[in-house]
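Before we start, here is the structure in question, set down as structure tokens.
Of the protein chains in this complex, one is absent; all others appear in place.
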Amino acid sequence: MPRTEIDLPCRVERLSILDEHGELDQSLEPDIPDDFLLKMHRAMLSGRRFDERLLNLQRQGRIGTFAPISGQEAAQLGAAVHLRRDDWMVPCFRESLAETWRGKDPASALLYFAGYDEGGRPEDDRNDLPIAVPVGSQTLHAVGLAWGMKYREKDSVAMTFFGDGATSEGDFHEAMNFAGVFTLPVIFVCQNNQWAISVPRSKQTRSKTLAQKAIAYGIPGIQVDGNDILAVYTAVGEAVDRARKGEGPTLIECETYRIMMHTTADDPKRYRSEDEVNEWKKKDPIVRYQTYLKNKGLLTDKDIEGIEEEIKAEIQTAVEHSEKMMKDSGDPLDMFLHTFQELTPALEEQKEELSRELSERRQEADHG
Amino acid sequence: MPRTEIDLPCRVERLSILDEHGELDQSLEPDIPDDFLLKMHRAMLSGRRFDERLLNLQRQGRIGTFAPISGQEAAQLGAAVHLRRDDWMVPCFRESLAETWRGKDPASALLYFAGYDEGGRPEDDRNDLPIAVPVGSQTLHAVGLAWGMKYREKDSVAMTFFGDGATSEGDFHEAMNFAGVFTLPVIFVCQNNQWAISVPRSKQTRSKTLAQKAIAYGIPGIQVDGNDILAVYTAVGEAVDRARKGEGPTLIECETYRIMMHTTADDPKRYRSEDEVNEWKKKDPIVRYQTYLKNKGLLTDKDIEGIEEEIKAEIQTAVEHSEKMMKDSGDPLDMFLHTFQELTPALEEQKEELSRELSERRQEADHG
Amino acid sequence: MAKMNMVQAINLALHQEMEKDDRVILLGEDVGRDEGVFRVTEGLVGKFGENRVMDTPLAESGIVGMSIGMAIYGLRPICEIQFSGFTYENFHQLESHAARIRRRSQGKYQVPMVLRTPYGGGVRALEHHSESREAYWAHTPGLKMVIPSGPRIARSLLISAIRDPDPVIFYEPKAVYRAFREEVPEEEETFPIGKPRVVREGKDLTMVAYGAMMRPTLEAAEQLKESDGVECEVIDLLTISPLDDEPIAESVRKTGRAVIVHEAPRSFGPGAEIITRIMEKAFFYLEAPIARVTGFDIVIPLFARENDYLPDAQRITKAARNVLSVK
Partner (left out) sequence: MAKMNMVQAINLALHQEMEKDDRVILLGEDVGRDEGVFRVTEGLVGKFGENRVMDTPLAESGIVGMSIGMAIYGLRPICEIQFSGFTYENFHQLESHAARIRRRSQGKYQVPMVLRTPYGGGVRALEHHSESREAYWAHTPGLKMVIPSGPRIARSLLISAIRDPDPVIFYEPKAVYRAFREEVPEEEETFPIGKPRVVREGKDLTMVAYGAMMRPTLEAAEQLKESDGVECEVIDLLTISPLDDEPIAESVRKTGRAVIVHEAPRSFGPGAEIITRIMEKAFFYLEAPIARVTGFDIVIPLFARENDYLPDAQRITKAARNVLSVK
């Protein structure tokens, strides 16, 4: 058979259950308890509002820059909800909603955005890794964690989040390949929000989808409507089940959209049109989910108002709490903590040096 | 269409024209002039013999370590023969045959293996890059060269060689992706010789083929019988034609086998069976090609004897020439050449320092 | 002459070199349509098109490895790595290839590329956006490491870097980007790679600094003059490597005392080499140990604390007084 097609498992599907008009494909509707459906709704809404509040705190100069998640609520929450306590979440830097869902204290997140290293500490009762800024690099840590789970014969999983741009980094390639070779329980959740700062998805790679990159590693890949939380929930759920059963990693491409700026330092008007943004706003993940919940008779506009009020109050409390935390933390000398488990001789000297200087400055301040 | 298969161009073919018994698929036989067929035969044979001579020079301690190509003659020659003078070849470290074909002086290659930097200089009338040792890293240089060709509106191509192991490196991923995104004339020739030192292809990646990795980048990929020079010639020829027409890159996986050790520092018996090696020896690329040429009435055993004699003499001349070159080169102070175009003040001082020391040593040697 | 900040001055150099020489190509993340996250490449894609100002996929090794190939082909690529904290993704391409191709090819090929990247603290940024690790490149044979301190010299040095036949790592002090303006002449100016310059003359103490540390250093010099009547000689290193130690040694032979300032971590940092060179070339003139005013041997903290980490005029002044107090 001299010139023959090699038969490859290269079927890549796209999954969509709840379309942008809130139309449901009943045959595919996942079986989720009502209270959990509502819990997810509340979380999505709260993620959106937290973004809005962060933005105005930043504009007031009360915090530094941050990466908004608005528009990506379904794509990250629909994945994160599958994680158990013994699972590990390995985020990049645009998962504040998923992190809060996992138990991250919003006040602590605010502390971090305000420039306090203390805010970077993951909560004690969760396994999650802190924010990873170098794009793509964290995916390999998920692989190492997953290797540990397999070695210890646990049925837990490592779920890592990354963007469309991250798929261009060598580390993403090495992580996918290692996860495949060692058949590890890693869930690769790609938040394809169409943009890597100013670089559109089409310029990031020539491939039609990001999901098909799974074929290069001989592992399953699927594309889902990332603004459809039911689709994300279903696809990630299947991947997590396979992983727990020892069947290895999956790549899930969630097609979604970053509604706001990349970070507060960015001005999206420079590179994308209002029309494009408006087209995507019509596909808003929260609106369509609310329609779904209303159609199911689980939610009314009145309920929503109530929830909005509660969320507002919660955020206000978090902001106030974070400001208290800022007062209590921030001792400059604490910068010497945590470089190594113990201070080295040189660090002892340097800490002493800074402490002397600070007290001198304090004295000068007093006597001047 | 809620759960639908995405239609992807993911057809990956395998091409084989001249099988291991020398059986030809006439329908696919490439149209190659007789004298060129013979020229290729001579080159393959000469590559094999050069390896054997290098090995015994190394065993005698007359040169250092090197990476044998035996078994991969068809896989690298069938690709390299498509290159024009204005094209660029970007090798890794196992392309001595392709390099010689491109005009590299075997004596200069010997000089390099003997530890003289002078031997690393590519011939003046060829564009090829020197050997690149860091696995996979050179593929990106081919991308940059190809970008230059496109920018200068040339119809030349950059052909880069790498192994099966190299496909695991992040740089390979980034090179394939860049070549795809910018539609560059890069020919990615993978010498899948089944082993990365002691790591078998099966442990390198979970994917069934290496060719299918092209799908991740939306570019064509094909697998060929790498011990069948007619198949390699045909597949690479098609890729080169597409590249010259501005249709972008191609990945060609040549399935071949490293018959000898990884380098002379390696002992393959530690990790692979004699049986496996013998199975592959039956698929020898030279033997089957000789059968083909004999069947075409282009070659007789007598011719082969003659060619073997000539090659022997040529190699002998190269060895002798290289020994002369070693005498003429190797001035220690030349180590300071070529770090920068000009010597820096510090390097001036250091060169002076070494030169003083060397002359002192010479004097001591004389007076002692 | 127009008054420009460093962003504008670098931008001017890019415009002028690209007009002069069609071998000059820009590439990097967000350098085109977005005109760079700091707007350093403003107006360039509009003027020269996507073929000369290239938005690349998100992959630093790819950007640098591709630039190496372009440079070998005969072009003059200028790649931007968005922050110096992400140049480690392409470390191997610089160390194993950019720095070695000339030597490996025995002079047949060269890699005349420039890697531009913002470095240093002081802009309230996220983790990995405030590093100062120039010593990595300075210790790498085959690379040149350049750091300008102000708009005008940035423009001249960048032009020289673009025309340099060897790879140049060009660290841009992001804290200086918009900090102040200088007269920058329209007509071309260059400044030789590999030469420091004396920016203030004095007989009592030698201060060596570069990049964003020049301003606090000059402030300290001024303060010492005013309050202590001490005359500091201040040297702006400009090229970290190859290091030209002669002007430094010459100054110390005169002053007998020195303070070295950098925001990079102290241990195994640039200051150690400068001090060692002084010791090698002016040992017998030294009247006191040379002081280092530097970042600490820790990762620079997030911005709530970064000002306690970064050297400032007060810290430099104190160090200078200590050095001067040695009798």
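The letters A, B and C name the chains in turn, as written, and every chain counts its residues from 1.
To be clear about the criterion, contacts are C-beta pairs under 8 Å (C-beta built on N, C-alpha and C of every residue); 3 or more make two chains touch, one makes a residue touch a chain.
What you see is a predicted model; the values in this text were computed from it and never measured.
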In the full complex, displayed partners of the excluded chain: A, B, C
Which of C:H15, C:R39 or C:H139 contacts the chain that the document leaves out: C:H139
Contact with the hidden chain (one of C:G28, C:P77, C:P173 or C:P265): C:P265
Sole residue of A:L55, A:L337 or A:L358 that reaches the chain not shown, by the stated touch rule: A:L337
Residue among C:A9, C:L58 or C:A99 touching the omitted chain: C:A99
Option touching the unshown chain, where B:S168, B:T209, B:N227 or B:S322 are the choices: B:S168
Contact set of chain C toward the excluded chain (per top definition): 85-86, 88-89, 91-92, 95-96, 99-100, 103-104, 127-128, 133, 135-136, 138-142, 241-243, 264-265, 267-273, 275-276, 279-280, 283, 286, 288-290, 292, 297-299
Positions on chain B contacted by the hidden chain, ascending: 64-65, 93, 112, 114-117, 120, 131, 133-137, 165-166, 168-171, 196-199, 203-205, 265-266, 270-271, 326, 330, 332, 334-336, 339, 344, 346-347, 350, 354, 357-358, 360-361
Touch residues of chain A, complete complex, unshown partner: 88, 117-118, 120-122, 124, 129-134, 137, 139-149, 151, 158, 170-171, 174-175, 177-178, 181-182, 337-341, 344-347
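Rule of thumb we're sticking to: only the chains that are shown with their structure count from here on.
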Inter-centroid spacing, chain C versus chain B (mean Cα positions, whole Å): 40
Averaged-CA centre spacing for the pair chain B and chain A, given as whole angstrom: 44
Shared-contact residues (touching 2 or more other chains) in chain C: 57, 59, 61-62
Chain A residues counted as touching two or more neighbouring chains: 168-171, 203-205
